[in-house]
Each structure stands twice: as C-alpha cells, then as structure tokens.
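Missing here: one protein chain of the complex. Every other protein chain is in place.
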Amino acid sequence: MSQFLQAAAYGVVQGGLLGLVAVGFSLVWGIMNVVNFSHGALAVTGAYIAWILNIRFGVDPFLAIPVVAVALFAFGYVLQRGLINLVINAPIFLTLLLTFGLNLVILNGLQLLFTADDRTIDTSYASQSFAIGAVNVPYGRLAACFLALGITVALALMMSRTRLGHAIGATGMDRGAARLMGIRARHIYAVTFGIAAALAGVAGTMIATVGSFNPTTTPGQLTLDAFVISVLGGLGNMYGALVGGLVLGIAESLGGLLLTGTWVNAIAMAVLIITLVIRPSGLIGKAMYGGRVEV
Amino acid sequence: MTQKPSAGPVAEVLQGRSRSTQGMFGDWIRSRTPANSWPVVAGFAVFAAMLGLQQLIVPGTQRLLTSVFLFVALAQAWNIIGGYTGYASFGQVAFFGLGAYTVAVLMNNYHVSFWVALPVAVVVGVLFAVVIGVPLLRLRGHYFAIATLGAAEGAREVVNNMTSVTGGGGGITIPTFGSEAPTPYFGKPGFYLAFLVLAAVSVAVAALIARSRFGYAMVAVHEDEDAAGAVGINTTVVKVIAFAVSAAIVACAGAFYAFQQIEFYPTDVFDASFTVLMVIMVVIGGSGSVVGPLAGAVGLELLSQFLRVNLGSFNQLIFGAIIVLVVVFFPQGVVIYLRDAWRTRQFSILDNVRRYRL
Amino acid sequence: MIAPVEVPSAAVLEVRHLAKRFGGLWALRDVSFSVSEGEILGVIGPNGAGKSTLVNLITGHLRPTTGQVLIGGRDVTGLRPWVIAHDRVARTFQIVKPFRGLTVRENVAIGAMHGNERDRSVRDALTTADELLDLVGIAKHANATPTQLSVADARRLELAKALATRPRLLLIDEVMAGLRHHEIESAVELIHRLRDSGITIVAVEHVMKAIVSVSDRILVLHHGSILALGSPSEVLADPRVIEAYLGHRYLDRRSS
Partner (left out) sequence: MMQRVSASAMVAMAVVVAAACGGGGTTSGSGSSVTFAAPVSQTGAFGQAEGLYTLQGYKFCVQTLNSKGGISFGGQSHKVNLVTEDDQSVAATSAQIVDQFNDQGDKLILSPYGSAGTTAVAPVVERNGQVMVDSNGADTAIFTHGYKSTFAVLSPSSSYVTSIIDALAGLSPAPKTVAIIAASDGFSQHAAEQGVAEAKAKGISVVPSATAYTSSTKVTANATDVSSALIAIKGTNPDVIIISAHLNEAVAAVKQASELGVKPKDGFAATVAPPTPAFISALGKSSEGVFGSTQWVPEISASDTVFGSAHEFLTNFTNTYGWSAQQYPYQAADAAAGCEALALAIEKAGSADPAAVRTALAGLKADTFYGHIEFDSTGMNTVKPMYVIQIQKSAFVTIYPSSLATKQAIWPAVS
C-alpha cells in the first residue's frame, strides 16, 4: 500500500513540474495557434543560463529564475517579431516547420557551445526529501510544483484582469478585430511568445535543479511532453496545462507501478488518445480551439 | 397544381443523358483529361533515366539515391492524407514500423519468404490504419496530429514490450546469410530497383488519385466537410480510405527498409523524425500537389546528405537554418511558389514574404 | 393547425413535431408540415426564428432533439448528411461553403460526381457542370476560384453545386439575401424554371418580396414555432403575421 501512496505522491509533484513545462507551450498554441517545436530547446537554453550562473557565480537556481525569465523573454520577443510573425498568415503547418528548423538551430548551437554532456545544477536541498509516514516527498519537485501553481494562477489573473491580458486574449480570438480596436498585433504576439519563452526558461531551470539535462535529447522530450499535456488539458484555458500535467504525472507514476517501467510511455499515450476520443477538445479545453486549424 | 415535368432544356440537363456506368475504377483510367498528359510522359522519362543511371553512377551514390527514393514514396504517402485530405497525421511512422516488424517477425520466427511477408505487412498497416482511423479521424487539426503521434508512440511501446515475439529492446534480425535466408538478399542494386519502383508507384498512385473522383472527394473533405456531406460524399469513408492508402505505401516502404537494414531496434523504425521529415518535404515542396512532395523529398534528402557529408558537426545546424529560410521565403511551398510565379511572371521573393507576414 | 394532406404518393418531405434544443434555448419547437411534389414552399421569419436550424435538421447536419423527418415517406431522422443527400435531397448554405482550392467548374463537378445518380467519370461530371453553370448564368467564371466571385455569383455557384446532385427536393437557404432588385427577379425566374423541371423546392428567405412572388405556399416561423401556413395572400392577410412580422404601424395603416 505504501508503494501506491509513494507513487501517487511522486506523480503529483512530477505532474506539477510537467504542468510548468507545458504552460508556455499551451499559451502560444491557444493564443496564436502556433505549435512551438522549439519549446523544449528554449527550456534547455534557460537551464544552461541558470547552470552558468550557478557554476560561475554560485547563484542558487531559484534566485536565477528572474534572470532566466528576462533573458528568455527578450529572446522570445525577438524570435516572434523577427521570424514567426513572417509566416503567421501561412497555412498552420508552416509555423510548425519554422519552429522545427529553429529547434535544430538552437539545439545544435547549445551542443557546440556546451558539448552534449549531461548537466545538472547541484544544490544541497533539491534531491532531499521529507517523509510523511512511508511516503517521501522531494523538496525540489515540490517547490517546482508550487512554482507551477503560482505561475499558472498569475498567468490566469494577468489574462483576465490586466489590459495586456485582454489585448492578448482579443488578438488570440480575432486578430483582425483586435487590430481594429487599436491593438498592435505584432507587438502583442511578440510579447505573448516572450512570456511563453520565459515560462519555458523557468521550467528548464527547474528541470536542471531536480534532474539532469543535455542539449540533444532533453529538448525533444520536453516538447513532446508539452504537446501531450496541452492537448490532454485542453486549449483556451490557462489551467489546462496544469490539469493535463497532473493527470499525466499521476497516470505515468501509478502505471509504472502496475506494469513494468517500460510501459510508462505507452500509458501516457493511451491516456491521451482515450481523452481525445471522449472529449475531442481536451479535459477542460474550449471546443473552438480544437477545430479552427487546417493544413 | 403540380405539373408533370415538362421536357424543357432544364429537365433534359437535370435528368442527365445516359452515361457509361463502369465502376469507380473505370473512371480512374479515363479520368485524366488528355490536355495535361505531359506529366505522365515526364514521369516515365524520369523513371527510365533513373533506371539507366543505375549502371553508371558515381561510387557511393547508389545507396544515397535509394534513400531519396524511399523519402519520395513516404512524402507522396503523407501527401495523400495530409496534403489532399487535409488531415495531417503525425503517426505515419507507426505503419512504417509495423511494416518493418511484420516482415522481420515472419522471416525470422516463421522463416517466411519476403515476397509473402510483404503483402502481409501492407495488410497489417492498412488494418492498423482503419482501426485507429475510425475513432481518430473524427478529430481535426493539431488534435488529430497529436492523437496519431500518440498512436505511433504507443505502437512502438507495444512492439518494444513484446520481447518474446519481436525481441523488444534487444532488436531483431532478418536472416540473410547462407541457407537459412528465406529470400536471397537483394543487395545494393536490388534495393535501388525496389525503392525506385516503390517511389514510382507512389507517385503514380498520387497522380491517379489527384484527378479521380476519389481525389476530388478528398479535396472537398479538406476544404469543407459539411459542404462535402451535403453533396453526398461519405466523409468518414473518404478519410479512412485516404488514411489506409497512405498507410499501405508507408508499410510497404517499411517492409523493404527492414529487409535492407537486416538488423534494427524499435527506436530505429518507429523514429518520429521519419514523420517530421515526411511533413517537411511535403509542406516545403508544396502540399496538395503531385510534384510538390516529389521535389521536396528529392531536394531535402540530397541537401541533408550533402550537408552531412561535408559539414560534419555543423550539418544539422545549417539544415535547420535552411529550413527556416525556405519557410520564411516560400510559405506556400517552393513548387507552388514557382508555379504561381511562372503563371503570373512575378518572381519577387520579397512580395511573397510580404503577402504572408502579420 | 393545417393537418398534412394525405396525397396518394407520399409527400416529398414531411416533418412531424420537429424540435431542437441548444442547451436551454429551444431553437425549434414542435414544427409539423409537409411538401407535395412540384410545390414551392416559402419559409419566412425574422432572424433567429429557426429557419436555418430547420434546414440543417432536414438535411442531417443537425440531429433533432425530438420529432421526425420523412423524405418520400421514408424516415431519415438522424441519418448522416450524405445518406440524405443520396435520397435526392440537395441544399445550399446560408453562408456560402465553396471548395476554395478548386475552380468554380470543379466545385459543381463534385456535386455531379458524388450526388445520387453519379456521372461515372470526371469528364462527364465536368460537362454536366458546364451545362449547370450556363443554367445559373456564371459560365464565364468557370475557371475562376470561388473567392473571386461576387456575392450573387457565389450564391449561384451554391445553387449549381446543389443541382449537380440531381435532387427531387431542393432546400435553398437565403439565396436571395443581399441581391439587387433585378437579381431577385432573375433568381425567382430561375427557381420557377427549376420547379417546372420537376424539383420540389423549399425556399428559406427573410426578404418578404422575394418569397411572396416565388412561393405556392408560405410557412411563417416565429421563435421556433409555426405562426401561419397557407397561400401567400392568406398569410399576408393573417393579423398575427402582420403584427409579429411587419409591426403595429403597418397593421393600423392597413385597417384605417
């Protein structure tokens, strides 16, 4: 029984971290209908920045988060303004290809700069855990879980209560109409992508703190997780990524207990497909976002 | 008040003169209007040239061109479901892997000849396409893409865990040496021919479908499913058949690929980058046309091989940069850009960019 | 309410107690009527009266909450759109739905290829398409793409596409909205010629003038239920229609 509780507890904190990875991806997809293939590469870029700050200047990863966020926001803003805006009106899959090319550039650039070795940000506390009965809860992932919750709530509030949030939402709903209202769509899109890149960077920093990362395989894995979770949770709802992350985290953790470890990926995919067949727009997503796409 | 239908011009039009009533296949042959038969001639010319080329190729390129033919077939197959029908599947590699493993398991465990295993592999691919197609083809856009990606990852994990049959993570080997080889190994020239024929068949199938009644139904489904339903197109059947035809070609390619590789692991033949490459080749070439995916496949495969051979550790970075540039400058696809530019005599790339920017 | 007249051969279209609820809103409530062969039934009502919902329920694009739809006596309630289309029922869409990637001619040809009595080959379908483009008067746009057509021509394309499936029942959803005076004249004349060729027509409009001149009978929908059903003159004289549709001032002016 304690194994069951341990698996569930670990699934929750893992789910929080996965939610954090997906929230930026879901924002870009929901608002701009852009599937950002380079989301994982942006996250790993953030991880490297935090890693350098830790190695060179001994900065704790949690303190490095603001620096990473600002750096990634700027990088994201420039990418959108200079590049992705050029193909926004093209058929949807063009943005996918553009970000795929971008992913290759960033990924190989990092590999040439930092070699492909695995890195981690070594902290004294991240891997420690405190026990409640037989269940161990790791500090690092728990902190990432709370961070994910905090960021998602902040994002939801920003979207619903601030002028910027409304501008982003409006541009997402109908770009033409939004521009008629005087919203500078190019700027808003760039800000949105900037925010998403910053969120990716923060997620990357957390991944670096609780686990290890490298420039070749981690980006692809994070992008796939973000893709699955955004769809599982459903688009158009700020809490979609968090819900999707938690469901996936718990499903994988409990699934790993019942079947051997190698079935974990199959379980994640089974959960995704069953959810989509029953609720084509995701657990708590809005139907409008599911169907508005064509090649 | 109601009148018997008069024999006015309208009635005559609407009744329609009695027309030949062969089955659907009948009109596949007569469907191409004579006006544009030059693509057929061009197709045979290229096919013949490739055959001739085999004898006098520069050393080292036979295997390179074989992989170009493989990607031409895969790109055309993806084009049928992603380009024409507008359902961009991210799971085509599932059929590739299933085709490969069907052949490998039959030849290794049951000592079946390749020529018997090949049709079985195609059937397995088609069956899997129908089984996952019926539920998943109700989804649209990115949701369909992610669901099919999930199906492909799922298929790989199932094969990965059926260790007793497929050897799972330990990989599988097709016996090709000495007596216990059920079918003698084709060798490099053999596979050159096999993949050339496969590429030619897939281009022919795509071309035939494009102009046929079924082809128009696929485009109608792509443009607007409600309108397609209103004119009597069974959208579900059209989508599932398009998915199955695409799966058949991909499974067939997987079968030949398995026999060529002899030894492989699940991660090799269920590698998601196959699907991504198929998508890139079709979309950059120009989806929804026959020449687009062809040009995309040949161009990109030669480019990536050229970069890999000459640029060493920078090759993937440059490849990514080139994809970005091509997407920015030719958002509608290179072939369609060239076709429109040729028709309108405006070759300016900058206007092309301006047309799509925000 | 007018009981459906039992004509010897079953009515081309019969609707029994049809209703459709979207969440809390009843778009259509207990609608029953029938249309006999060769007749033109006009359906009129203000925006939101449930006109398009009625068309979508008949052609299977929406599933009714309760009630039945019979085509030629056969119950087709809840069947898929293409099954009903193969029962020789065709329709146009209020918001035009062309196949943008194809030429005008190919759009119509698709109707011919996949309607009930199919033209066996693409070439035959294309020749039928040319004839129908002549019929509706947009032959000169044959090789244009639908997005290049004017509003009126785009509606004519919708009509030609529907006709290509050789229907015996044609549902026209606001073909005449937004047309200029002379365009309405030619549209009405075209509809009459279609009826003369044996097609039963249900024309949905909110332009009163167009409906009156084209319909044999008129059905007035109001908030999802039938307000009146009868000949144009009867319906125009019906005080409930005038009060609901044309407003008190028109009623007072007529009576004073």
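By written order: A, B and C. Residues from 1 in each chain.
Just so it is clear, contacts are C-beta pairs under 8 Å (C-beta built on N, C-alpha and C of every residue); 3 or more make two chains touch, one makes a residue touch a chain.
Predicted model only: the values in this text are computed from it and were never measured.
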Could you tell me which of the visible chains the hidden chain touches?
-> A, B
Of A:Val67, A:Leu83 or A:Val264, which residue touches the hidden chain?
-> A:Val264
Of the residues B:Val123, B:Ala321, B:Leu338 or B:Leu358, which one touches the chain left out of the display?
-> B:Leu338
Could I get the residues of chain A that touch the absent chain, sorted low to high?
-> 2-3, 6-7, 10, 14, 108, 111-112, 115-120, 122, 127-129, 131, 134, 136, 138, 140-141, 210-212, 214, 216-218, 221, 252-253, 256-257, 260-262, 264-265
Since one chain isn't shown, list which residues of chain B touch it in the complete complex.
-> 57-64, 67, 160, 163, 167-171, 173, 176-177, 185, 187-188, 261-265, 267-268, 271, 299, 302-303, 305-306, 308-310, 312-313, 315-316, 334, 337-338, 341, 347-350
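In the analysis below, only the chains that are shown with their structure count from here on.
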When chain B is withheld from the analysis and all other chains remain in place, what is the resulting partition into connected groups?
-> A | C
What is the distance, in whole Å, between the centres of chain A and chain B, each centre taken as the mean of its C-alpha atoms?
-> 32
For chain A paired with chain C, centre-to-centre distance based on mean C-alpha positions, whole Å | 49
Within the complex, which stretch of chain B touches chain A?
-> 82-83, 86, 88, 135-136, 138-143, 146-147, 149-151, 153-154, 156-158, 160-161, 169, 222, 276, 279-280, 283-284, 287, 313-314, 316-317, 319-324, 327-328, 331-332, 353, 355-358
Along chain A, where are the residues that touch chain B in the complex?
-> 29, 35, 83, 85-94, 96-98, 100-105, 107-109, 112, 175, 185-186, 189, 224, 227-228, 231, 260, 262-263, 265-266, 268-270, 272-273, 276-277, 280-282, 290-295
Across the complex, what residues on chain C touch chain B?
-> 36-39, 59-61, 80-82, 85-86, 90-91, 93, 97-102, 106, 109-111, 113-126, 128, 131-132, 135, 161-166, 193-194, 196-199, 216
